[in-house]
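Sharing a structure, written as structure tokens. Questions coming.
Removed from the display is one protein chain of the complex; every other protein chain stays in position.
Then we have chain A:
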Amino acid sequence: MGLLSYVGSSFMRKCRKGNIGVSRFLHTSNFERKLILSGGTESYQGHFSKRSYSSLLAAGSDCRTTVARMRMPNIGSGGFSSSTYLSLAKRNSRSIHFDSKNSLPTSVNPEQIVQNSEIHNITTDVVKMMGDIPRWISQSVSTIAPCDAPEPWQIGFQDAATPMMQGIIDLHHDIFFFLTNIAVFVSYIMARALWHFSHKRNPIPQRIVHGTTIEIIWTIFPSIILMFVAIPSFALLYSMDEVVVDPSITIKAIGHQWYWSYEYSDYNSSDEQSLAFDSYMIPESDLELGQLRLLEVDNRVVVPAKTHLRFIITAADVLHSWAVPSLGVKCDAVPGRLNQISTFIQREGVYYGQCSEICGTNHAFMPIVVEAVSTNDYSSWVSNQMQ
């Protein structure tokens, strides 16, 4: 991870000035300009007082997701930390203590904020760690913060937030072990055969045509390997089919060209929708510091963590696909059909995904953001939305 991020950072240094690669990823608008004009003294806090999602949560819980999002500049920054802009942002963000008291200087009284100890501990631990370790180490060591969105130069999976995704990752590890063994073995045999196929090195070829023992071995051995691959695979496949528990919430995700709309209809008292909203991508020009390009939306799907959820996925016009890698969910949205996904999010956090079925010109620009919060926060969010 360290080596890769070093390689990445030296490559990225070259792309920094341009419009390609990482510098597009780091694009921001107002803050960067203010920062440069003020000579690096622009206050990170002062600028970041407007949060585009603040309407989503009750005032008392703004702080937690603010803290979670302020972590963003530090995540995965090993790859391009040589960029001066990001180093500035890191210096600024590290100098702020991520607790409830001074991350919201204007809008919320400290007394109003109920601390979520889990997220608070995670973020203050990250900040303490970032402050103590010298910067060159922190640039190459991965942070503790979970990876629930794509990282630049990422090879592996995003971190799992559901049992399903954890099962997929474990299965991948199981299969990859056998895959590597077979690949190395076959490559060795082939390289050896190629090496020895030389008139000078091997003038007299062997003329063996039979060998019963070895033929039995190389039939039985692969079937044993297949058994080792198939057992965990079927275990995962059949375990995900068992829906033993009734879900607590049903959320409908409807794909349109080119945005998602969500309906939370459990609270309807009539056929009229009590809680429904559209979720559009935030365009690049409107991004704020720390937000992810092509991934952020104006209205997130807020769900309670540690609750059995049912998502009903459908489409209003053409095929789409609702995919969130961290949750291990990818489900086609077919017009005229309702596809059901059961999921159980094990930790609070913000999870990003993108539309995964070609649906027209803006197929790449209709992302999905799921925000898992505590049950109390979810209740207050629903009450606020329904007013």
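Here is the rule we use: a residue touches a chain if its C-beta (ideal position, glycine included) is under 8 Å from a C-beta of that chain, and two chains touch if they have at least 3 such contacts; residues count from 1.
FYI, contacts and distances are computed from a predicted model.
J.: The complex lacks one chain in this depiction; which UniProt name from "3-methyl-2-oxobutanoate dehydrogenase (2-methylpropanoyl-transferring)", "Ribosomal RNA-processing protein 7 homolog A", "Cytoplasmic tRNA 2-thiolation protein 2" or "Cytochrome c oxidase subunit" does that chain carry?
T.: "Cytochrome c oxidase subunit"
J.: In the complete assembly, which of A:Val229, A:Ile249 or A:Val318 touches the absent chain?
T.: A:Ile249
J.: Which candidate, A:Gln166, A:Gln257, A:Gln346 or A:Asn376, sits in contact with the chain we can't see?
T.: Of all options in A:Gln166, A:Gln257, A:Gln346 or A:Asn376, contact with the hidden chain holds for A:Asn376.
J.: Considering the entire assembly, which residues of chain A contact the chain that has been omitted?
T.: Touching the chain left out of view, chain A contributes residues 58, 243, 246-250, 252, 254, 263, 265-268, 271, 273, 276, 304, 307, 310, 312, 314, 316, 331, 336-341, 375-376, 378-380, 382-383.
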